[in-house]
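A single protein chain has been omitted from the complex, and every remaining protein chain is retained in its original position.
Entry: chain A
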Amino acid sequence: MKARDILSVLDAEILTGDENLDMEFYAACGSDLMSDVMAYVKENVVLLTGLVNPQVIRTAEMMDIKLIVFIRGKRPEEKIVEMAREKGIAVMTTNHPMFIACGKLYSAGITERGVWD
């Protein structure tokens, strides 16, 4: 699924990273704990989180995650958006809560699962 489809499925707003809109995503990880995200082994992952701080962007950077969706209407401050922009990471915000956002993406076809060993 392309980032632009994720944007519409989640009724989201994009805050940075228009250039990533045509990237494909096959798996999603929803978590507020960054070490759990880093235990998730998969490529082309979209990260959904209710946590808003610079470490979310850092975690995405280390994991090569190119799209972060902040849920429940969370909106990172400009400094954090800027940090994502520098690292080539797209940022969206949706009003949906975590469960609904994940459910919508799953129904729309993001069904691949990550690997934990």
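Throughout what follows, contacts are C-beta pairs under 8 Å (C-beta built on N, C-alpha and C of every residue); 3 or more make two chains touch, one makes a residue touch a chain; residues count from 1.
Just so we're on the same page, contacts and distances are computed from a predicted model.
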Hidden chain of the complex, named as in its UniProt record, picked from "ATP-binding cassette domain-containing protein", "Branched-chain amino acid ABC transporter permease", "Aromatic ring-hydroxylating dioxygenase subunit alpha" or "Anti-sigma regulatory factor": "Anti-sigma regulatory factor"
Footprint left on chain A by the chain that the document does not show: 32-36, 38-39, 49, 51, 53-56, 58-59, 61-64, 117
